[in-house]
Every structure is written in C-alpha cells, then in structure tokens.
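Shown below is the structure under consideration.
The other protein chains are all here in position, but one chain of the complex has been omitted.
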Amino acid sequence: MSDLQPTKWEIMAAIISHEIKDGEVMFLGMSTGGITMLLHTYVPGVGLALARRTHAPNCAITSTDSPDMERILGDDMKVISGANIYLGEIDIGLSSCAQVDKYGNQNIVCIGDYHKPSVRLVGPILQPTHLAYFKREIIAVDHEARNFVDKVDFISGVGHQDLGPKSRESIGLPGTGPCMIMTDLCVFDFPLGTRTATLKWIYPGVTVDEVRENTGFVHDYMPERVPEAPLPTQEEIRLIREELDPDAALLPRS
Amino acid sequence: MSDLQPTKWEIMAAIISHEIKDGEVMFLGMSTGGITMLLHTYVPGVGLALARRTHAPNCAITSTDSPDMERILGDDMKVISGANIYLGEIDIGLSSCAQVDKYGNQNIVCIGDYHKPSVRLVGPILQPTHLAYFKREIIAVDHEARNFVDKVDFISGVGHQDLGPKSRESIGLPGTGPCMIMTDLCVFDFPLGTRTATLKWIYPGVTVDEVRENTGFVHDYMPERVPEAPLPTQEEIRLIREELDPDAALLPRS
Amino acid sequence: MGVRIIMSEPTNKLRSLSEAAKLVKDGSTICLVGRTGRANHPMAFAYELVRQRVKDLTIIAVNNGLSVDLLCGAGCVRRVETSCVGLEEFGLASNFRRAVERGEVEVAEYPEDLVTPRFYATAHGMPFYPVRGLLGSDILKYNEDIKEGISPIDGKPYSALPPARPDWVVVHAPIGDTRGNVVFFLGAGYSPVGELEATRCTKNNIITVERIVPDDQISKYIPTQFRRSYLPTIPEFRTRVIVEAPFGSHPSSLTGVTEADTEFIEMYAKAGRARLKGDPESWESFLDKYVYGCGTHSDYLELVGAGVLAKLRDVGGDLI
Partner (left out) sequence: MGVRIIMSEPTNKLRSLSEAAKLVKDGSTICLVGRTGRANHPMAFAYELVRQRVKDLTIIAVNNGLSVDLLCGAGCVRRVETSCVGLEEFGLASNFRRAVERGEVEVAEYPEDLVTPRFYATAHGMPFYPVRGLLGSDILKYNEDIKEGISPIDGKPYSALPPARPDWVVVHAPIGDTRGNVVFFLGAGYSPVGELEATRCTKNNIITVERIVPDDQISKYIPTQFRRSYLPTIPEFRTRVIVEAPFGSHPSSLTGVTEADTEFIEMYAKAGRARLKGDPESWESFLDKYVYGCGTHSDYLELVGAGVLAKLRDVGGDLI
C-alpha cells in the first residue's frame, strides 16, 4: 500500500488541527462562497473535526456559515452556543483581509487614502473585535503580492502593530493577537522576540523565491531554506478522506 | 333619586382619572397586598379605567401586580407593552415611600443615619428611576405625621429638592418630578413658583387641623380654609359602581 | 355635570408606501436594518425613497448591502454609519463603492458587534456606550463621532460610542395589523435582533409588511410551522405607521417568507459594476425601468413578474 499524498487543503486543515488545543473554542468569520468558503470555512472546519478525532476531543466551534458542512461533519463538528467574545471565551479566530502587514495588522476597509480611497471595501465587519478579544487569530489570505503590504491603509484588525516599547496589552487589548498568517503557499508566524511575520513553513512544491515574489512586505527573517510544513500523518489523511469528508464535498482531492 | 355619595376611594380614583390626559401611559410601582394594594394599585387602576370611559379613551398602563384587577376591569384597563422608561414614554408614575419632604423628595431606604439606621427599609427598588424619567409622579402615602418630614433621611426618589437656583433639569433629570402627594386625607401639589408641597384639596369631612396634626413638615402655604377636593360626578360614581367595579372587588363601598 | 362617554378607538396606522416615505425629509437620519448583503432589506421602501428623490440621507445600517447600495446609487445618501456594505457572493457594493471613492458619501465605521449597542444605549438612556475593543484600530482615527475617555472606575482609556438617534427606523416584516402590531418569523440561526433593537430606540418606526391581517387576529395568520416557537414581535405602541408591501424585501429575501432573487441581484450587481467602470448606461436603465418607471410598488412587482415572484416564496410564504 503506497503512501497517501496530502493535498494542499489537507495540509492546511492539519496545521489548523495542530494549532487547536483540547477544550478550545474556535470562531469563524463570514464567508461569501467560492474559494473563500473553502479557505475560511471548510479548511478550518475539517481542521477542527480532525482535532476532535485526534488530540482535542473537547474542542468546539461557535457557529459556521455552512449548515451543509455541519451536516457532513456531524458529531465531529461540535457547535456550542453561549461562548462570550468579551470574556475571552474564544480561543482561536479566523479571518481574512485585503491587506496584511508584517505586524499582522489587517485591513478590510479601503485601499489608498481613507478619504479618497482607490477601492472602498466592505467595512470592518467583526474584524476589530476578533483582534481585540480572541485569544489568538489565524489570518487566512490568498497569497498575492498586493495583499502583503508594508503598512496597511486602514487598521481594521489590530496586529502586533509597530508599537515600539508598547505592547498590545499596554494599549488595553486582552487578546494576544495574530498567531499565524496562513496562505495557499506558506505559513508565517510572529515569534515573541520581534512580533513580525516570519516565514515558518512552506508547502511541498513551493519555493522560497515564489513566496518572496508574491509577498509585498520585507521579512525580518527570510532564509534560503525554510522547513517544509509538517504534513498530515497517514492516519490523519485517512480520517479526512474516509471518515470526515468521504465524498470530498468539503476539501477537493486535488 | 337621591344623590350618590362618593367614598374616599372613589374621590381619589376620580382625582387620578382627571390627572390623566388622553393618550398618556401610566406606570404603577410594586404593591405588597392589603391597604397598599388598594392605594397603589386598585385606586389608580380604577382611575385609569374611569379616564378611558370618559375623557381619555386612549390612555393605558404598562402593567400591574394584579391579574385580578386586569380581569375585572377588562377592556377598560388597557395594558400596553413596549413603553420605554428612558425615552420618556411613561407620562405618570405612582409610588409610595416611608418619608416624603416638602420638596417631594422620597425615601424608602432607611430611617436615621444611613450608616447606623434606626430602621433599615427595603431599598430603593425602582423609585430613583420613576423620579428621574417619568414625566410626572403621583406620590401616594398614608397620612401619618412621621411620613412627612422636613428632610428625608435618604433621597431615593428625587423631588424638587432644595436646589436653590438649580432646577431638576439643570442637574440632568428629564422628568418634571412629583406633581402631587395624595394621602387618605388630602392632596398636596407643587406650584411652579415655590415647588414646595402646598395643600390643594381636602376630602369631605377632613379638617385643616387634622391635616396639620398629621403632617410633619411645615407648609409654605397652609390656609385656614382649603378647597374641598372636587368630587366625582354622579355619572362617574355610577360608572365605577355599575360598570367598572360592580362587585366592589376593588374599591370598598364604605 | 355630564361626562363624555367615549369608547377607545384604536388608531389605524395603515398608510400607503408613498405616504410613509413622505415622512422622511431631505437630510434625515434613517435606520435601515437589512441583514448582510441580501436578506430582510426594506427594499420597497428604499425604492420609494428613490422615487421621491429624497436627498442627503444619513443611513444607520447594521451589516448592510442592497438597500444602502441602491440609495447610494440613486444619489439619496450623504453619509452611512455601518459595519459593512457588500453584496456577499455578488461582490462589492459598486454604487456604495463609487460614491465613497468619489467622496460623495462619507462613512462612519463601526464594527459589526457595536452597531446594535448604539440602539441599546439610546433605549436604555445611556449617555454613551463605552467599549475597549477599538483601542489601536483606525476606527478611532477616522470615526470622529467616537470619543476617547478615561474610565472613572479603573482609570484606563476607553472609547465612547454615540447612541443612535435615528429620525426614522424602517423595517420589513412578514405580517402586521393596522394598529401596528408586527410579527417576525424565524429562520435557521436567524432572529431579528437588529430590527428589534432599532425599533426600541424610537417611536418613529415605519414598518412595511408582506400582509396586513385583521386586527387582533395576528396569531391566526402565523404559519403552522412557526406556531410552536416564540416569535419576535413589535408591539403597536412602538409603531408609527405600517404599510402593506408584499414582496417588500425583493430582491433580498425575507426570513421564513421569501428567498432572495439571485438572478435579479446578479443583474443589479452587474449594472452597478459597469457604472463603476465608467459605463453608466445599464445602471441608469435599471433605475428608469424598475424605480422611476414604476409609479407604485405594484407596478414594480408586475415588472418583476408573477411567475418569478411565486418561485421565491418559501414554505412560510405559501401561507401568507
């Protein structure tokens, strides 16, 4: 029996699974269908279900935009009610943005000058609150150069900022901010020392050059060789393909 | 056919009826049974029903403590939901107290020094909010000397105070404060000039001396002769006895 | 002395769409509570505002989409206070985008969870609504209505949101009576929190409903499948006027009654996108055909077509 090769989506779902600790509560933002639905709903949803089947049987999610996914995952998708955002009861949030900078500040309000924007976007929706109160946030973004900027045009989600001596805590934010940027090429994290986006893992088949070309901000740490992302185990791939998502209704198999 | 003689309760109900303008909304405080129930629930309830049958067909009440009364009065007791205290949607409130002073300040918290009271009472309940937000308040008190004091020991309901040049409005209270003190002997009002309790009407058979003996504060205006309270008309008495409360279940006939 | 005997006569609050829209004067602040993108928008009322060529509106909107976009596209809006204007899977709200990018409409930004608290603050007599979740964000930099303060309790900074003070709140709901009693139906994961919070902060509520039912019989007209649930209501005391506007949320959906008309929205969104790219023709045709060209809401429904509308009714709607 030959080894099962994980798809990109399975790799991402497994990374999310490993990020979730037992008993933690996850919150997903709004999705609007298509690729967004895959990246922001199905991948983390399968990630949560995988965590529940493996190391975190008591993790849960507050709600999703997808009754279909909840039906497919069934008991593997524990949806709880009553978790309170403001009391710090959400452990992990997930959100997207049009711009992210190296401090993990996010923007979904406008591109360009606020008063005369070149593109007016939807508005802050729940992003400020995610980044203020959730214990940590996974930023999920399509990996295009224009999405990665030196300084976002509008801070609608507060990252680690360029706070100098000030920390997020010192300005009164209870959450610890973004813990990773997950793209379709790679994962950045925010090491405690610098709190700036640092390339952590690239997916199989992706090169550092490819990441560099598609990333608009300068990294403090961008070595020639970056570890390849940890791949899901054979058992995790089997769980996804045979038990959680047998019809590939959530994660495409290619 | 000889004239019907109104009872004290009927006189009070009619005074309340005349105080209510068409379309106004009344709010009753909590009653705890017995004479309190009569003074604070049945008398104003019948007053409201009388107003609806005569000059104010669209007045209403927010709720009562008495499902019995609501059943007896039926459609004559229009109970509405959704009136907002803070938006000034309550026109008339009614409340009681253990102490009232000549400015209409009320106390239901304690008798004596706050930190070492001789009598600890129930606490402020909703009184502060009545006196802050209701357009006007009818204070209904048993007429005993100890209830009428020069200065209340704890202001739990703000009257016209001894504000000097300051008005209620200047301290930020939207309601206009107490409009009358109604007792089982007489009615005081608060004329615009002085805003201090002034004997307005006494009930038939009550003397000014009797009021004076039973009132612990000094009135700015306490003449030898005070007008007798306006009595309900024959038709009003008939409405109460024959149509609103035919079994005298609410107002005793003697 | 005789006593006038007058029996109470409940006020008939039923008005035509045109009469109701005339209540909204140029420069008014109105609250339009649609639900993100394309659900539960009071569209018939929004179309009528366009027909009456109302100008300089300030719109307070919860996560919004179609209704704000339409009013921006027709030049009725000066300012929007909101957390979101978008068309979900149909993309950005192009008319809103264009108006903001050209500087014709200004926006006061609020996060999604802090829109309804502005209604709560008004309804609870709060002088302002203090929060801490905005610290560090550019919302504080650009929304000049939000002021910074120091808490007298713990001495640390907070942001004070202004209570919402709309001149009018407009809501579309399934059924109501001429006295202004209104009932909402429920959908999966949906309850009309925004609608209820907004209507509680004023008595100037304009409610459009799919159907006016006989007074005091509203519960008879609740479809069977909803009868076993608690249903949210607006009491008559809070309703200023009520308007019958069947399919009054079209092309957005109405929970429990009508599906969104996705083909129509696609056409709408395409017209807006073309205009944003410099080709105004299809947007102008849209307004001419479906708004200015329709004297009344009935004309609009006729244009959309009975066949199309019938397909949009969902289970609850069949019984309306």
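Order of writing sets the labels: A, B and C. Residues in every chain begin at 1.
Here is the rule we go by: contacts are C-beta pairs under 8 Å (C-beta built on N, C-alpha and C of every residue); 3 or more make two chains touch, one makes a residue touch a chain.
What you are looking at is a predicted structure, and each value in this text was computed from that prediction instead of being measured.
**Student:** Missing chain touches which shown chains?
**Tutor:** A, B, C
**Student:** Out of C:158, C:286 or C:300, which touches the unshown chain?
**Tutor:** Answering carefully, the residue with contact to the hidden chain is C:158.
**Student:** Considering the complete complex, identify which of B:23, B:74 or B:123 is in touch with the unshown chain.
**Tutor:** B:123
**Student:** Based on the whole complex, identify which of C:117, C:136 or C:166 touches the chain you can't see.
**Tutor:** Missing-chain contact among the listed residues: C:117.
**Student:** Quick one: say which of C:53, C:102 or C:147 touches the chain that got left out.
**Tutor:** If we include the chain that is not displayed, C:147 is the one touching it.
**Student:** Taking the entire complex into account, which one of B:9, B:42 or B:133 touches the absent chain?
**Tutor:** Checking each option in B:9, B:42 or B:133, the one touching the absent chain turns out to be B:133.
**Student:** Of C:91, C:130 or C:293, which residue touches the hidden chain?
**Tutor:** Within the whole complex, the residue contacting the unshown chain is C:130.
**Student:** Considering the whole complex rather than only what is displayed, give the residues of chain C touching the chain that is not shown.
**Tutor:** Looking at chain C, the ones touching the missing chain are residues 117, 124-133, 147-149, 151-154, 156, 158, 160, 162, 227-230.
**Student:** Just the residue numbers, please: which parts of chain B touch the chain that's not shown?
**Tutor:** Interface with the chain not displayed, on the chain B side: 30, 32-34, 63, 67, 85-86, 109-110, 114-129, 131-133, 154-158, 161, 168, 171-173.
**Student:** Determine and list the chain A residues touching the chain excluded from the picture.
**Tutor:** 52-55, 57-58, 60, 75, 78, 80-87, 89, 133, 233, 235-236, 239
Here, only the chains that are shown with their structure count from here on.
**Student:** Going by the average position of its CA atoms, which chain sits the greatest distance from chain A?
**Tutor:** With centres defined by C-alpha atoms, farthest from chain A sits B.
**Student:** As a quick test, compute the distance in whole Å between the mean CA positions of chain A and chain B.
**Tutor:** Centres of chain A and chain B (C-alpha means) sit 63 Å apart.
**Student:** With chain centres defined as C-alpha means, what is the inter-centre distance between chain A and chain C in Å?
**Tutor:** Roughly 33 Å separates the two chain centres.
**Student:** Note the residues in chain C that touch 2 or more other chains, in rising order.
**Tutor:** In chain C, no residue touches two or more other chains.
**Student:** Could you check chain A for residues that touch two or more other chains and list them?
**Tutor:** none
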